[in-house]
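A single protein chain has been removed from this complex, and every other one stays in its place.
In this document, chain identifiers A and B correspond to the written order of the chains, with residue numbering beginning at 1 in each.
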Amino acid sequence: MAGIVSSKGERSAWLANSFVRSRLLMQRQGALLMLVLLILFASLRYDGFLTAFNIFHLLSYNSLFGLIALGMTFVIMTGGIDLSVGSLVALSSVVAARVSPHGLLLTLAACLGVGLGVGIINGWAIAWLKIPPFITTLAMLLAARGLALLLSNNASIVVDTTSDFNVLANNFTFGFDILGIGAIPIAVVILIIAYAVGAIVLNFTRFGRHVLAVGGNEEAARLMGLPVERIQFTVYVMSSVLAALAGALLAAQTFNGLPTEGVGWELTAIAAVVVGGTLLSGGMGSVLTSLVGVLLLGLIFNILNFENGRGLISITSFWQSVIRGAFLLVVIILQSRLTRTRGKVGQTPL
Amino acid sequence: MANLNHVAPQQHMLRRFSLPRLLRGGQTYGVVGTLVALIVYNLVSTPRFLTFDGLTEAVNVNLLQVAPIAIVATGMTLVIATGGIDLSVGSLMAIAGAVAPLVFLSTLPLLSNPFIGITMGIIVPLLIAGLFGLFNGFLVTTFRIQPIIATLVLFIAGRGIAQVISNGNIQVFRGSNFVLLGSGRILNIPVQVLVMLIVIIVVAWVVRTTTFGRYLLATGGNEAASRLAGIPTDRVKRTVYVISGVLAGLAGLIIVAINSSSDASNVGLNGELDAIAAVAVGGTPFTGGQARVWGTLLGALLIQLIRFTLVTKDIPLPVAQIINAAIILFVVYLQRERKS
Partner (left out) sequence: MAQTDPLLHMEHIAKAFPGVVALVDAHLRIQRGEVHALIGQNGAGKSTLIKILTGAYRRDSGSILLDGRTVDFQSPQQAQNGGISTIYQEVNLVPFRSVAENVFMGREPRRFGFLNWRQMHKETDALLSRLGISIDVTKPLLTYNIAIQQMVAIARAISFKSKLVVMDEPTSSLNENEVATLFKVIRQLKVEGVSVIFVGHRLDEIYAICDRVTIMRDGRTVEERELHTLGKIELVAKMLGKELGDVRKSGQTGFTVSEHRTGEKVLLEAEGLRRGRVLQGVTLQVHAGEIVGLAGLLGSGRTEVARSIFAADPLDAGSILLDGQQTHFHSPADAIRAGVGLCSEDRKAEGIIPYLSVRENLTLAALPVLSRHGIVSHEKQQQIVDTFIERLGIKTSSPDQKIRELSGGNQQKVLLARWLCLNPKLLILDEPTRGIDIGAKAEIQRLIDELAEKGLGVLMISSELEELTEGSDRVVVLRDGQTVATLLHEKISQDAIMTAMAHGDDDGTQIVATDEELQYGKS
């Protein structure tokens, strides 16, 4: 292209610099690469790693984070954030435990209702009242936690083990064996289905593309006639519903509704989403990479547990948030080159 | 220098300290009004409200706890005035609170001297908190990361760091002079309240009369223009995050002193939300360029008083939290409405 580019064009061209773009691509492949490498490392180093028990446990536990991260991905892609999901998991698990005697369907309906309720409030406050997402969801974090404590009278509630609700904690048997494995936890099945749906929505529906557009340039999206508020509202509802589902699964897995669980889960989700390659400032990202992020982080803690077991190092659970923070730091510094020129003058910090 | 023959009329001097300027804006009248209403309500319906005994008896939520929040919120006011935000303050409070006992309870040679031990027990945590603030500052200025994202790192990792430092232990220290910071009194006024007042007065004075204060408001008001006018905007922003860190650390120390114990999992929990809420209620706009330091104090008082009122009416803490959250949302919503 002949000619000298004007200063505005200069900036665009710089962004377009394929080096920068390939850096982002590298980051996304990077997470996957690291995951594969760590799996190899772990299977070689720890005897107990490749057992069905360990893998199932790893997957089941992280399926909860996976569901939350899925919702968080959509929220972050619109340029927002949802800090209430951790408390919502707790709230939902309490509700699930309470309603469990009434059977699976009713319990799921109740949890869905809770998720919808919280999501609607979040979405409405953020999309229409224009209260910054950080404040809204942080306030909801408090409120949901409070509600969870109230409903459970500050104690954990035992799930009715005779109810068919507990099927959620079971395995789903194939009826045949794949590689010696005959069944996988239902939680994992749900996770896979959720992500499949999520990926299809993102890549093959108008809504999915509009989510990215809103996060990429809200003003332009509005001028192009997109229903910006409705899109923002919807992603928060999605996030809350998924969190509620995770709460139900948690109750089934631990046989308890725990009002004190879920603390900090939103931060894990955020870290996973960002580590996977989705831009924290919105507008660009992928659903499947969040799954990679979740597995990667989960795997790291799994490895740390094994190392602890070996007695060579002693990493307490307190290090978890530090490690997550460190990952986040590395990633946002890498991402900062991309987001640098997108900042607008006069934009409020929240 | 330009021709300075023209002498300034005296009236310009008097304008500086007018109270109406302090209370400018309908929002401030609303806040003061609500504050007064709540105080009256409590005077009437809460026994022993005005005596210090009554105040300190309230479980978990007592009016004196406004001091730490107000101190953090003052730092937050400055950060928000530059157009930024600091989500890490809660975690920094925890870190300072975790480091302090390690220093003044230490049996190392110099530190076991009570005077040195306690002095270092104050200085070292503040220094560390300030360094973390500088870390935030660097992320924001050198790496040009949005403040909300930059401070998210310590928001996530900071409390963990505090827990690692204290090894998850709750450090208890009855009988050490350190607790005077929390429960001591000078002229029958609690030390923490004095500290709070000193901090606020100093910060308000800095904003109003110093060059740094001008630089701060200019940077928040229009960073590009400030840069072109020769203002070291990056330095200003880094400094502001350091101040925020140090003040958060100070607040953490006070909390730890009040409780005579340091629990890294609880010190400063939700501190950032409280601080942001106080600033919002106090009238400092999130877009930057203005710093209503005294307004923030009013905001902190109001929020704390609401909490206190709810608890003394035997409303369970979780519910009080919910109502608090709703109020914060409401106030921020109002602020957006006014500014738009």
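We adopt the following convention: a contact is a pair of C-beta atoms (placed from the backbone, for glycine too) under 8 Å apart; a residue touches a chain by one contact, two chains touch by 3 or more.
Bear in mind the structure is a predicted one, so any value in this text is a computation, not a measurement.
Contacts of the undisplayed chain with visible chains (whole complex): A, B. Among the residues A:Leu212, A:Val237, A:Leu299 or A:Ile332, only A:Leu212 touches the chain that is left out of the figure. Set against the missing chain, the residues B:Gly84, B:Gly268, B:Gly289 or B:Pro318 yield one that touches it, B:Gly289.
Shown as candidates are B:Val31, B:Ala96, B:Ala218 or B:Ile258; the residue that touches the absent chain is B:Ala218. Contact with the chain that does not appear here is found for just one residue of A:Leu40, A:Val167, A:Val197 or A:Leu223, A:Leu223.
Chain B meets the missing chain through residues 1-8, 12-13, 15-16, 209-212, 214-215, 217-218, 221-222, 224-232, 289-290. Touching residues on chain A toward the chain that is not drawn are 1-10, 12-13, 15-16, 21, 200, 203-206, 209-210, 212-213, 216-217, 219-221, 223-226, 283-284, 342, 345.
Here is the rule we use: only the chains that are shown with their structure count from here on.
Between chain A and chain B, the centres computed from C-alpha atoms are 32 Å apart.
Partner chain A is touched in their complex by these residues of chain B: 80, 83-85, 87, 139, 143-150, 152-161, 163-164, 167-168, 223-224, 270, 273, 276, 286-288, 316-322, 324-326, 328-329, 332-333, 336, 340.
Chain A contributes residues 125, 129-132, 134-136, 138-140, 142-143, 145-150, 264, 267, 270-271, 280-281, 316, 318-322, 324-326, 328-329, 332-333, 336, 339-340, 343, 345-346, 348-350 to its touches with chain B in the complex.
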